[in-house]
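Right, chain A next:
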Amino acid sequence: MSHDKTMQPKSGKFDLGAIGRRDMLGLGLGFGLTTMAASTFGFPAWAQTDAAATPPSKPTGVVVVGLSQEPVSFHPLMPGVEVDEIIWTNIFSSLWVAQPDGSLKPDLAIEVPSVENGGIAEGGLLWTVRLRDDVTWHDGKPFTAEDVKYSLELINQEGFRSRTRVGHSLLGEITVVGPHEISWRMTEAFSPYLALLANTHMVPRHLLEGEADQNSTAFGGQPVGTGPFKWDTRTPGDNITLAANETYHGDGPYLDQAVLKYVPDMTSLYAQFQTGQVDMVIISGIPQNFYAEAKNLPDREVFIAPSGNIELVMPNLDHPALREKPVRQALYYAMNKQVIIDAIYYGVPTVTESFSPRESWAYNPNLPAHVYDPEKANALLDEAGWVRGDGGMRSKDGVPLAFQISTTTGNQLREQVQQFLMQDWAAIGVALSINNMPAAVIWGDFYVRSQFESLLVGTSFRTGVDPDPAARFASTAIPLKGGSGGNYMQWQNAEADALMKEGQASFDQERRREIYHRLQEIVREELPILPIWQYAPVEGYKKGLVGFAPNINQRQNAWNMGSWFWGS
Partner candidate 1 sequence: MKPSVPNPSASSDPLLLIDDRTVSFAAGKGWNTVVHGVSLDVGPGETVALVGESGSGKSVTAMSILGLLSARQARTTGRVVFKDRDLSLLNADEMRALRGSDIAMIFQEPMTSLNPVMTCGAQIAESLTIHRGLNRSEAHTETLQLFDRVRISDAARRFDEYPHSLSGGMRQRIMIAMALACKPSLLIADEPTTALDVTIQAQILALIKELQDEEGMAVLFITHDMGVVAEISDRTVVMNKGRVVEAGPTAAIFSDPAQGYTRSLLSAVPRLGSMKDRALPERFPVFDRETGVVQASADMPDTVVREKPLLEVEGLTTRFTLRQGFLGRVSGRVHAVENVAFTVRAGETLSLVGESGCGKSTTGRSILRLTEPDAGSVVLDGTDITALDSKGLRSHRRHMQMIFQDPYSSLNPRRSVGDSILEPLLVNRLADRSDAQGMVRELLQQVGLDPESRDRYPHEFSGGQRQRICIARALAVEPKLIVADESVSALDVSVKAQVINLMLDLQARMGVAYLFISHDMAVVERVSHRVAVMYLGEIVEIGSRQAVFGNPQHPYTKRLLSAVPVADPSRRRIKRILDSREIQSPIRDPGYRPPQRRFIDAGPDHRYMEWNDSWA
Partner candidate 2 sequence: MATIQAIPISRSFLEGAVVKRFLSHRLATFGLATILLLTLACIVGPWLLPFTDVYIDMMQRFAAPFSGWHVLGTDAMGRDTLARLLMAGRISLSIGFSAMVVSMIIGLCVGLIAGFYGGILGTVLMRFVDAMLCFPSIFLLLAISALISPSVPAIVLLIAMTSWMEVARVVEAQTRSLKTREFTLAAQSYGAGGFRLMLREILPNAVAPIVVAATLNVANAILAESYISFLGFGIQPPTPSWGNMLNSAQTYLTSAPWLAIVPGLAITLAVTSFNFLGDGLRDALDPRADQP
């Protein structure tokens, strides 16, 4: 699960889910991903316009990538956020890489192990991977199976602050079969491990083994990998320069340098994109209010990048008023979604009724369309016994129809939406108040322990690239009630539970499509979430850049800088 907190605010404040925090391959629910991934999304062919251009024979040119957050965490096995992954995916290599179409492409490995090719044996308990023999670290040392063994062991090493041990904790004995072949045993079969390894980057044993404190190493400040780019220089608070790795084992790199430029203010970032000081704006994107203007910029490609995230109002169903379905329905009717999209978001995003992205095969296009109808909303509330009192605000049995809505402080567009909702909902007698908090506070216990009354949030309801939303909707996924998922609104619905259970067990895509269509209908009817629109970050790059390939299966679109080059 992931929660996109949208539209990064201006400088400084971190917004956990800056746009583009895509969901990577999911966790927890293991079943064959690879087979289905390919059919997850289809992509427009924008990146192919210049496909005819040929890359230069020798790395030339520079690309300046504009970011509104500063990459600071360079050790690929330690905690980090999307911007850090730009460093990881370009300096380091993983065994295989998730492609835009959802497939895994071998990188350090010669092939992706499978039951068919014998790489996964004994019912998923024994894995064997053969490695390329032509890979060298940026310092010239050869890459071997020892490095893989070291990397995997480091993740589980006591005291090492590894980002995650999901999957890795199931590792048993790791055997270096030969310099370029490794095998390991797992304590239980766990097929998502394949996908997890696509985002596990290998670190050099020869540089790290001697370090006394693995949490703080020279390597962490000056990473050495096997990727298409080498670490060059860093001006803290300003930029990081990567240089071409001419001995890269794959195709490319074609660029001489890649500069990651940190401009903490989205407006300034756009201004610098306009003036050409940065060649591209990704992740946080271009503020929507500039979209119309940006589209017409000469020599710039500006587009709405795909995203699986949905912007929505998330009610806490434990709230005395919000737990009532008519209340939620009335709120939904009284929400002028089109104005929000058109006026506040400049018409950039697309309105949606579903928790599923429209590109998904599981998307249900036949959901009842939302109508802005305050009359209907009033009628629903009247019927449900919420009567208007002094000042026109409703209450029932002494319970006022009042609740708070929260989001990250400083996110101006969301703040505007909140204020707009206040006015819309006040008209039907609902007293909404705003209680925003800094990101470090709101996404802590307040969120995961369901302490909020309602949230304005951008998040996704998938498991990796699979449409299964059980982690978000299942009644077993309520953390407050001992669950392990992200059902923070605390929705419980027997029919939905049953459907999701069936969906997880089935390998029949047609059957699953039916299941998820029905589930979407239930959610649309019950409104455990009030969907507004599907995410649409505005990204852009300078014309002439070839190879840019937005990848919904990565967390950032600079994942393949090694294949980029400037066309004529």
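Selection rule: all candidates are chains of the complex that A comes from, given by their letters.
Observations, loosely collected:
In this section, a residue touches a chain if its C-beta (ideal position, glycine included) is under 8 Å from a C-beta of that chain, and two chains touch if they have at least 3 such contacts; residues count from 1.
Only a predicted model underlies this, so the values are computations on that prediction, with no experimental measurement involved.
Chain A shares a touch in this complex with candidate 2, selected from 1 or 2.
On chain A, the positions that touch candidate 2 within their shared complex are 9-10, 12-13, 265-267, 287, 289, 339, 343-344, 409-410, 412, 415-416, 418-420, 422-423, 434-438, 440-441.
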